[in-house]
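Contents: one structure, followed by commentary.
Below, a portion of the complex is reproduced, with chain positions unchanged.
Chains: A, B and C, in written order; residue numbering restarts at 1 for each.
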Amino acid sequence: MTSRLVDVKHVTKLFADEYAVRDVSLHVDSGEVLCIIGPSGSGKSTLLNCINCLVRPDSGSISVDGELIGIEYRNGTPYEMTERSICFQRRKMGMVFQQFNLFPHMTVMQNLCEGPIRVLHEGRAEAQSRAASLLGQVGLGDKADSYPSELSGGQQQRVAIARALNMQPDLMLFDEPTSALDPELVGEVLYAMKELARTGMTMVVVTHEMGFAREVADNVVFMAEGRVIEEGSPARVLDTPSNPRTKDFLSKVL
Amino acid sequence: MNDRADNVTAAATSDEGGQLTPGLVPVKRKHPGQWAATLVATVLIILIAISVSTNPGFEWPVVGQYLFDVRILEGLLKTLELTVIAMAIGLVLGTLLALMRLSNNRLLNVLSWLYIWFFRSIPPLVQLIFWYNFAALYQTLKIGIPFGPSLLEANTNSIISPFTAAILGLGLAQAAYTAEVIRGGILSVPRGQFLAARAVGMPGALIMRRIILPQSMKVIIPPIGNEVISMIKNTSLVSVISFAELLYSAQLIYSRTYQTIPLLIVACIWYLVVVSLFTLGQSFVERKYRER
Amino acid sequence: SNQDSEGPSNQKPSSTTESGGSSNSIISKIKTDKSLHNKLPSKIASSGVINVGADPGSPPDEYKDENGNFAGWEVDLAKAVGKTMGVKIKFTPLQFDSLIPSLQSKRINMAIGQMGVTEQRETIIDQVAWLAGNELFAARTDSSLKNITKLTQLCGINVATTRGSREQEFAKDVKDKKKCEKLNKEPINLHVFNGADQAAHSVTNGRTDVFWLGSTAVSYFVKQSNGKAKIVGHYTDKAYIGPGFSKNSKLSPLVKQAIQKLIDGGSYALLLKNWGLKDSAIANAQLNPTGTPK
């Protein structure tokens, strides 16, 4: 019944002759949550960035909702898309970064509405009312007029999530959303993400929070050295890893 | 261990506003030297002020006589006008050049580099003379096919008025300097901001305008302040092509009356006023951009 | 910059009280010579204006008066030439550096700026001689210098002049011929300033000992110095001064004729008298007088 929302096929990316991502294939069905785990430098961020084409793969294809990302066919030949066309495709995908990356010169409300108003050309009133309700959902209804610098890390990250959601994406990408947070602030962000997963949002989450992966993920992917080493249900990958590298990694992190 | 736990629990149980056990309070270091120095400095400044105001060489009555002279005021206006327009050209063109310098397009890159190299090298005096007398070299400006027929033709002198020449000479050079400053500013914005804006689906121009440039202001403003203040005074170079701004207006008067020092003081007073007002405005804008 | 445009009359010369009437009244009485007017180059004839570039920083040759209008004896002569030809004179204030390029770019038809006539310059531009100037020396009132008539008297002292002046070359001549060395003296210590005001100022504040320049400028400075400076000698090597034109200009011979007309008609003498320059008057206007040195 579920349909394939994200389809990654044989994606490879090199940085200066070093493989960052190496022949990775995976897919995410609509409404599923995929967690990607793995050691530092294993290419998790690069893969995520390939999905919304912040990084262009060297080879391989990624399609979201059946549409090829960053590639267009002309006369049967695949061509790289212009940056401008990719902008349109990115609007369907929300992204949350490790370092929040809120716009520091804008209030929370302005952060949330910048995209909808300037990019989607929505009306201000419409964008703001949706923003207000999203802020309410992540528990920050009273912070609309604060500046990012006035918020704690956990609050900032929840604003970042709301900002991405206010673009009404089909898919949410998270790159270690909690790893820049103080331990006691991690909980509130994970809670917001769990709530989001419950609403049926399709999510790809790079994370080191094994508890979260176990609880929320439909699938877990373990990457190392740019490759997918192991994939499966959280219970299988996290509790009975078959690959020695997975075992080694989990023993360090858990 | 227990004694510790105990004595701490006592402190912990005292309520929120509870009495603090007063600890040792050291006497703050006094700075008698600093006070003395302040006194000395103040006295020195007063002495200089007295010396300056009583020295007959400064000819204060003459200063008073010319301070609001209509020629001086007209010169001041010209100075402001030139500064604003040349700086505007410098900022717009400079931003463009900075973006070209930072773009991945090799051609734009090289062109921008060439422009900055050339216009920073040629003294503004020469540029002014050159633009003013462009006609000596090219009597008519033609738009047309190289070596072929010309489509549009116009007398150079009629197109390049003295004012145009002044603006070109000052503005084009300023753009080269400004480009370097803005480039530094753009590079100072964390890359994450760019990525975040991209991830929201913003196209490049919008990212620059809404996200990167506003944030680079913090770094850009102080050196641009320097540039504006330089420009206020550099406008005096346009006197070479018949444009009487503040300083040259003063020079025109003293070259007749030989009251050099008092008239230079008149000019300086106005420069001080203008620069002070500008600095005030700058620190205001700076605070605004530094707040967040 | 349009306010610099002026008709041939409407204001008094600033610094004169001698008889003969104001410069403007003298100029207004000058009659236009139709034949000259008819010979004007078509552009000037059709616009009825001669554009004159003038460096207004050298009184009393050309400067801006209290009202910001052009004044000076060269300005008066230019106006008189305009009246003779039946055209208006439009003055454009230009610093020296852009005078010659502006002639070459045809921005201006004629340049004035106490320009000495030399052979070398004649290869670049046309010059019409309209005055034969000499040079004066000025020093501080408390200076012990006096009766300077020979350049060797300047050996070993600080002398201020302006760039482009003949004085620069004379001093070089003294140095090249080692005239001072032969007298067992130090060479002339020449300071070349950008403008007469700066050169004069260096004398009043003791930086230099002698201000050496064309007689018109030096005597004007002494007059303005309120007794701080005095004339301490003169150097009578007469040399021509006159307006410049682009090389082989159609206008320069006409201006020469106009000057000759003014000399013959007497207004030339009246105008010079107004500025106390009777002694420097010439009898024959010349275009590119050959054989003028330096």
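One rule holds in what follows: a residue touches a chain if its C-beta (ideal position, glycine included) is under 8 Å from a C-beta of that chain, and two chains touch if they have at least 3 such contacts.
Please read all numbers here as calculations on a predicted model, not as lab measurements.
*Asks:* Can you tell me the subunit counts for the whole thing, written with the labels shown?
*Replies:* Only one copy per chain type is drawn, but the file holds A x2, B x2, C x1.
One rule holds for everything that comes next: only the chains that are shown with their structure count from here on.
*Asks:* Which chain is the middle one, judged by CA centres?
*Replies:* B
*Asks:* If you tally contacting C-beta pairs for every chain pair, which pair wins?
*Replies:* Comparing chain pairs, contacts are most numerous for B-C.
*Asks:* With chain centres taken as the means of their Cα atoms, state the distance from chain A to chain C in Å.
*Replies:* 81
*Asks:* Could you put a whole-Å number on the gap between the CA centroids of chain A and chain B?
*Replies:* Taking the average C-alpha coordinate of chain A and of chain B, the gap between them is 43 Å.
*Asks:* Using CA atom averages as chain centres, what separation in Å is found between chain B and chain C?
*Replies:* So the centre of chain B lies 41 Å away from the centre of chain C.
*Asks:* Can you list the chain C residues touching chain B in their complex?
*Replies:* Residue list for chain C touching chain B: 1, 4, 53, 56-59, 63-65, 68, 92-95, 97-98, 101-102, 104-107, 195-198, 200-201, 221, 224-225.
*Asks:* Under the definition above, what is the set of chain B residues touching chain A in their complex?
*Replies:* Within the complex, chain B contacts chain A at residues 190, 192-193, 195-204, 206, 210-211, 214-215, 289, 292.
*Asks:* Could you please specify the touching residues of chain A with respect to chain B in the complex?
*Replies:* Within the complex, chain A touches chain B at residues 52, 54, 83-84, 87-88, 90-91, 93-95, 97, 99, 101-105, 114-115, 118-120, 147-149, 163-164, 167.
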